[in-house]
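All protein chains but one are shown in place.
Coming up: chain A.
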Amino acid sequence: MKALVIDDSRVMRRIIGAILTDVGFEVIEAGDGQEALMRLEQHPDVRLCCIDWNMPVMNGYEFIVATRKRPEYRDITLMMITTEGEQEQIVRALAAGAHEYVIKPFTADVIVDKLGYLGLLDAEVHA
């Protein structure tokens, strides 16, 4: 399964990417929302997007809104990754169509749990 990690920090993309790779995802990266939309065109089989809120060019919220306008992306799970100071934004993101959110700093377990809850984990790998 493919996952798209959208974050403007290379380090964060790497951290999140490492966690996702461990649980069996093939990880694609994008540095902002605009680039992420481009990546989605190239990889229509992406099943999961992990989205940072604060990014240049197109932020996470705008990305969610843009994705939700496209019926062909209906099956993609959108997971917001935010910091504790952005509660208000979590609500907005969920309203715009995000499925789940994770608050920074998080541990690998938190992500894995959420993914399991969303039904995105391959049973064997997880076990």
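The rule we apply is simple: a residue touches a chain if its C-beta (ideal position, glycine included) is under 8 Å from a C-beta of that chain, and two chains touch if they have at least 3 such contacts; residues count from 1.
Keep in mind that, in the parts below, contacts and distances are computed from a predicted model.
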>> Considering only the chain that is not displayed, what protein name does its UniProt record carry among "histidine kinase", "Quaternary amine transport ATP-binding protein", "TOBE-like domain-containing protein" or "Carbohydrate ABC transporter permease"?
In response: "histidine kinase"
> In the complete assembly, which of A:Met55, A:Ile76, A:Ala93 or A:Leu121 touches the absent chain?
Replying inline: A:Met55
> In the whole complex, what residues of chain A lie against the chain that is missing from view?
Replying inline: 8-15, 18, 29-32, 34-35, 54-57, 83, 85, 104-105
